[in-house]
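Before I ask anything, here is the structure I am working with.
Note that one protein chain is taken out, while the other chains of the complex remain in position.
Letters A, B and C mark the chains in the order given here, with residues in each chain numbered from 1 onward.
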Amino acid sequence: MIREQVAVFREARPEPPLWWVRFEVSVPPAAGRFMLADLAGPVRIPLFAAAIDPTGFAIMAPPGHPATHLLPGARVAMLGPLGKGFRIENQQRLLVITEAGRLPPLLPLLTSTATTTLVVEAATRARLPSLHRIPPTVELHTITHDGSAGHTGTLEQLLDADSPVRESLRWADCACFSCEPARYPALARSVRRARMHPSADFAQALIEVTMPCGAGACEVCRIQTRSGERRACSDGPVFDLLELDTDG
Amino acid sequence: MIREQVAVFREARPEPPLWWVRFEVSVPPAAGRFMLADLAGPVRIPLFAAAIDPTGFAIMAPPGHPATHLLPGARVAMLGPLGKGFRIENQQRLLVITEAGRLPPLLPLLTSTATTTLVVEAATRARLPSLHRIPPTVELHTITHDGSAGHTGTLEQLLDADSPVRESLRWADCACFSCEPARYPALARSVRRARMHPSADFAQALIEVTMPCGAGACEVCRIQTRSGERRACSDGPVFDLLELDTDG
Amino acid sequence: MIELAPKHKYGLPIQHPVMPAAGVFGFGNEYHDLIDETVLGAVVTNPVSLHARKAARGPRFMTHGDHFLVHTGLPNPGLKRVLKEHRATWARRSLPTIVHLIATTPPEVAQAAQLLSGIQGVAGLELGLDDGAEVEAACAFLEAAREGHHPILVRIPFGDIYPLAEALAECGADALTLTAPPRARLPLAPDTEHDTEGLLLAKGRLYGPALMPLLLHQLARWIPRLAVPVVACGGITTTDAARACLELGAAAVQIDAVMWKRPNLLTEIAKELSNE
Partner (left out) sequence: MIELAPKHKYGLPIQHPVMPAAGVFGFGNEYHDLIDETVLGAVVTNPVSLHARKAARGPRFMTHGDHFLVHTGLPNPGLKRVLKEHRATWARRSLPTIVHLIATTPPEVAQAAQLLSGIQGVAGLELGLDDGAEVEAACAFLEAAREGHHPILVRIPFGDIYPLAEALAECGADALTLTAPPRARLPLAPDTEHDTEGLLLAKGRLYGPALMPLLLHQLARWIPRLAVPVVACGGITTTDAARACLELGAAAVQIDAVMWKRPNLLTEIAKELSNE
């Protein structure tokens, strides 16, 4: 069952290396859910909220994204909110783990009422996101592959080693991931090694794949899970991370 | 031999029912010649000057024309000036005859040093162009099909009847036409009836057809003349009107 | 009333000449809240096979200007599962459901057609052939599909109208869908890992507005010599284009992947045509 909404474009301003683009809409998408917007191109484009407020939402988009070319007041046809987002109700200690470039759709999680720890991984210091969108109450761990900031190594290495990152996974009530989907099987195994019996949805992972229809019709967004193929657009795009461990 | 120029878009402002759009360019097109501009769409678009000045030219374009969507300072690749324009050097008494909607490319003729008479035909008064682009020195005759302004009838009728329009054709040194191309054979015959032995190029007619290449390569712009097929883009788009009397 | 299967004992009457193409509308009522189905002639389901099929590996979607390539591998959970999940929707629907059957093997197609025979709401089958199918093979698939009692539409691959259309009409197809989208390939960005054949090319079927003028040419050429109704499919995105198909003699039109961008287009075109 799909809702259609008309969003109004309000502003786009550079927030290097991205743009901050805000829309007004009656029902904005919660963290991990998305809108399919009729912007440029032959199919709609999924928009994940980087910030949600009572009158709308904002995305963070790369330069050149069609949302950055709108004129103020432009009306944009959107389908949604679509999909299943992060399920973090009643969680006390939230852990958010992300590659630097994939942080924006997780930003709304950082303003939840829970005690939150954020782990951000980047190749090098210059790739780390600017800190001003991260609330001061959030405990921040950074990881760089070259050691130019924070912990040295990869997410997998730090989750498997005796590190504060692994420690935060031990203590969390819920861990939300946003990484390149090919890494999830390995990350799922790291989670298993750190937590003896993780409950269902203890670890949740956002999968960003192409979603042309958002309606479960086109079958482009199929992904493999332990219990068979699922559609990112309607069964996800947030999945139980352990379900994504298809290698194991 | 084709020149390539980069034009700079300077302004677009509404001049109902058209828009006035000005470009800066080193070599602007003379009256009846054109530029092929790389705007929207899969082929270039011919632009005829409605005004020419030392630093550029202006066109008058309908609302929605891609030139009205440019941002100030936009650089537009243009080929040209292309084609053969109006040949009015050393003419004392110039007569300009046009359908109301086809007046803009003839506007530069009205500011020539010659004594100029302008005949504009429209279906009804509301379709006549605003007068402010017509210099006060120009003698103006209007024709409306319904008689709501000026002479009543069609151009052909007035050229064939004993009318001031026919009179101006009798006295002119040169007559420049801009009409629906299908009318030219009949108009050529009217000219022959009004003038005993019109010289070559006494009557000149602008033919506006689709010109995708402007280079004589695509053969889309072919038109029939008394001496065989010619290309509007390179043999025209201004032709000797009497050459267009292919029915006779 | 439009009869899509005039030679079939039960026929396949539809009230309106517009329907979604196979693969764009899902199996059930995914678009229920957006689309007023009552202005449509029928609903064509996503492609289904007797047994479950998995999604294709490698790139499944790639844009190219206004066009795009889709390569899904026709994944589906198999006919039994689809029936379990969606037969209630088909039974409730006030208009015919046409089930699109993938031509995997003739025995599987025959079994699927039989399974579908008693299903309420299903008024016909559309058989989807692979590209380059030979005439005898295609006719064998058609034979198999006819082992159920439904009228059969055969969806002809874009490049195979010439060998297949007349032959299938003669072998007993009740109607033909012209056409499935053409096969195409696109260069992949050099850093892509998925590389289908040593070369960096994505494979798939091409969708987009350029298909429409190609379709109109084929309809003009082929409809006059086909003795069965033709359902037009390919790049139709305007009422003008849909009307042109009907004026060329098509009995109905299918709206394809443009639906994902403009879900309302399907009913807009249907309404505009029915007001004429």
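The rule is short, and it goes like this: a residue touches a chain if its C-beta (ideal position, glycine included) is under 8 Å from a C-beta of that chain, and two chains touch if they have at least 3 such contacts.
Since we're looking at a predicted model, the values are computed, not measured.
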item	value
For the chain not depicted, the shown chains it touches	B, C
Contacting the left-out chain in the complete assembly, out of B:P17, B:P135 or B:G216	B:G216
Residue in contact with the excluded chain [from C:I102, C:I156 or C:A184]	C:A184
Hidden partner interface residues of subunit B, rising order	1-4, 38, 41-44, 79, 210, 212-220, 222, 224, 229
Residues in subunit C touching the chain absent from view	64-67, 69, 159, 162, 182-187, 197, 199-201, 203, 206, 208-214, 216-217, 220, 240-241, 243-244, 247-248
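Here is the rule we go by: only the chains that are shown with their structure count from here on.
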item	value
Chain-level touch network, classified as line, ring, star, complete or other	other
Leader among chain pairs (count of C-beta contacts)	A-C
Interchain centroid distance [CA atoms averaged], subunit A/subunit B, Å	59
Distance between chain centroids, defined by C-alpha means - subunit A, subunit C (Å)	36
